[in-house]
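All protein chains but one are shown at their positions in the complex.
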Amino acid sequence: MDTKVIVEESQELQNITKEESVGPWKMVWLRFKKKKIALTGVIILIILVLSAVFAPFLTPYSPDEMNFSNVNAAPSRQNWMGTDNLGRDYFTRLLYGGRVSLMVGVISAFISVTLGSTIGGIAGFFGGRVDNILMRFAEIVMSFPFLPLAITISAVVGANVAPETKMYIVMMIIGCLSWPGLSRIVRGQILSLKEQEFVLAAKALGIPNYKIILKHLIPNTIGYIIVSAALSMANAIMAESGLSFLGLGVVPPTPTWGNMVQHARNLHVLRTRPWLWIPPGVAILLAVMSINLLGDGLRDAIDPKSNN
Amino acid sequence: MSNNVLEVKNLKTYFYTDKGVVKAVDGVDFTIEYGKTLGIVGESGCGKSITSMSVLRLIPTPPGKIEDGEVIFEGRDLLKVSEKEIRSIRGNDISMIFQEPMTSLNPVFTVGDQIMEAIILHQKLSEEEARKKAIEMINLVNIPRADKIVDEYPHQLSGGMRQRVMIAMALACMPKLLIADEPTTALDVTIQAQVLEIMNDLKEKLNTAIMLITHDLGVIAEMADHVIVMYCGKVVEEAPVQELFDNPKHPYTQGLLNSKPSIVENKNRLESIRGTVPNPRLLPKGCYFNPRCKYAVDKCRQEQPTLEEITTGHKVSCFVACKEVE
Partner (left out) sequence: MTTPLLEVKNLKKYFPIHKGFLRRHVGDVKAVENVSFILKAGETLGLVGESGCGKSTTGRTLLRLVEATAGEVKYNGIDVLNAKANDLRKLRREMQIIFQDPYSSLNPRITIGEAVGEALREHNLYKGAALKERIQEVIEICGLADYHVNRYPHEFSGGQRQRIGIARALALDPSFIVADEPVSALDVSIQAQIINLMMDLQEQLGLSYLFISHDLSVVKHISDRVGVMYLGDIVELANKNDLYDTPLHPYTKALLSAIPVPDPKMKRNIIILKGDIPSPSNPPSGCKFHTRCPIAQDICKEEAPEFKEYAKQHFAACHLIDK
């Protein structure tokens, strides 16, 4: 992070709030607040999350409730987005599908960030041989072709499990394959922070290593980790939709945006019943886009130098 | 024809940011005579680099904008000429060297390629002639083995060598004016001595005028004929070099001179200037220097002084100093 830029900026901010101290996180917020596009992303994301969380209150149906007298209906007042071939209310499935898709995103991102920052942190802090081994390992994981591998694992491991369990397998696959990028970033950060004079100063003051890591190193990488978490969440949602679309991710009856888009695989549906595949498609687009906007906005707010 | 290669009149360069206008250069006047060196001194943020970049119209727009003024180079106002014309002047009639010898050369081209580029572009020489000229220039800046160095890449050279290559490049087209922005700040003392000697030497050989920007008064004393001192975008004092060091009038100039420890005499305590440079968006009322000035009187807090000539060639922008002279 370019502290000089921050200093100049904060001295401007200071003149507005002379009495009040502006902490580093407040600075991030003050900068973030000014980015209209990122704020739009946040609002869209909040709407998506809230509608997934409060799904039971937004619809009278349950996602698995079938009504064979009303299959393949077009959108109407009762079924805003029509029904599918089993007579399930499609709007309801979209809301509940959002729960699964977003949760896959959050948990996969969590796994990936935890693995990535721990491995990157260890490699950066200890350096030498440890670093060499861990980074070679990361490179190996990185050079696996993601889709074929994910498909294979999913097919082998997921063959005999219940649909609900399959969801967790998908999360694990995505999380365990997407950490190396972050681990490299964290390693680089720790390596450069280690050389910063304030870390040497802490060492000279007799502060033990674990406290140096907890107080001086990690808080200074957390910004990058948050940004990276947001971006990997967007990627995880994409990956889940991709796998589910191919029928190898989360499988019906559990709805996800990915397996709902699967309807588009049928040419007849594609042409005649667009309400079956456009809404989940738009939902994926909105979710991924809003998370990316949020992530980019955060990155610019945390590291003003990246934004020229 | 006048004696002046460059006349800058009332130059104003402002930066427009979200938080307000920064008057980086606010009404600066100076002239440089043919073959002479003008030193511009000041601390970081005083606008000395922006002044030099404004001369060649290198200000990034937006956020920056040259608001007003004239930059007359051999009779032409550089602020009014076309984009094409200014390009033919840059690197040809006026060239520039920068502080960072590490980043101001392109790492993927050989030293020779980079020197030849300007020669071929501006002087329309053939590749072979340009190469000969490049070797000649490298020799001129005292780099040994010029015929080998010409084919080397920047990373193969040390910092001092790179800065000399920069000088060779800048002088390849025999410019009438060389703008040197902190040319030795990043160099070690012994290397600085080498570079300064070469600059002085070439000034005499090629009769190039130099606009030398630095924060180091020692370098100024060594190199400059005439000096301007800048503070917060304004010229606070201007004088021939000897006069400035013998008879500094502005409290800021005095402060700068006194706050530097000397290797010649032993001082007991350094006279520091209190406080820090003000935020450029919130300059104090009256004289910009008044909050840090130990002589400040009420008038200094209310009105802004202008640059007045007190003795021939010596101008100062200070109520207290001017009154003293009267």
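As written, the chains take the letters A and B, and residue 1 is the first residue of each chain.
As a working rule, a residue touches a chain if its C-beta (ideal position, glycine included) is under 8 Å from a C-beta of that chain, and two chains touch if they have at least 3 such contacts.
Worth saying up front: this structure is predicted, and the values here are computed from it rather than measured.
Partner chains of the missing chain, restricted to those shown and counted over the full complex, are A, B.
Contact with the chain that does not appear here is found for just one residue of B:Ile220, B:Val236 or B:Cys287, B:Ile220. Of the listed positions A:Arg31, A:Lys166 or A:His216, the one in contact with the omitted chain in the full complex is A:His216. Although one chain is not drawn, the whole complex shows that of B:Ser158, B:Asn207 or B:Thr311 it is B:Ser158 that touches it. Within the complete assembly, residues 1, 3-4, 6-7, 10-11, 14, 21-24, 27, 128-129, 132, 196-198, 200-208, 211, 215-216, 219-220 of chain A touch the chain that is not shown. Listed here are the chain B residues that touch the chain not shown: 43-44, 158-161, 188-194, 196-197, 215-222, 241-242, 245, 255-264, 266-267, 269-274, 276-277.
Everything that follows uses one rule, which is that only the chains that are shown with their structure count from here on.
Separation between the centroids of chain A and chain B, computed from CA atoms only, is 50 Å.
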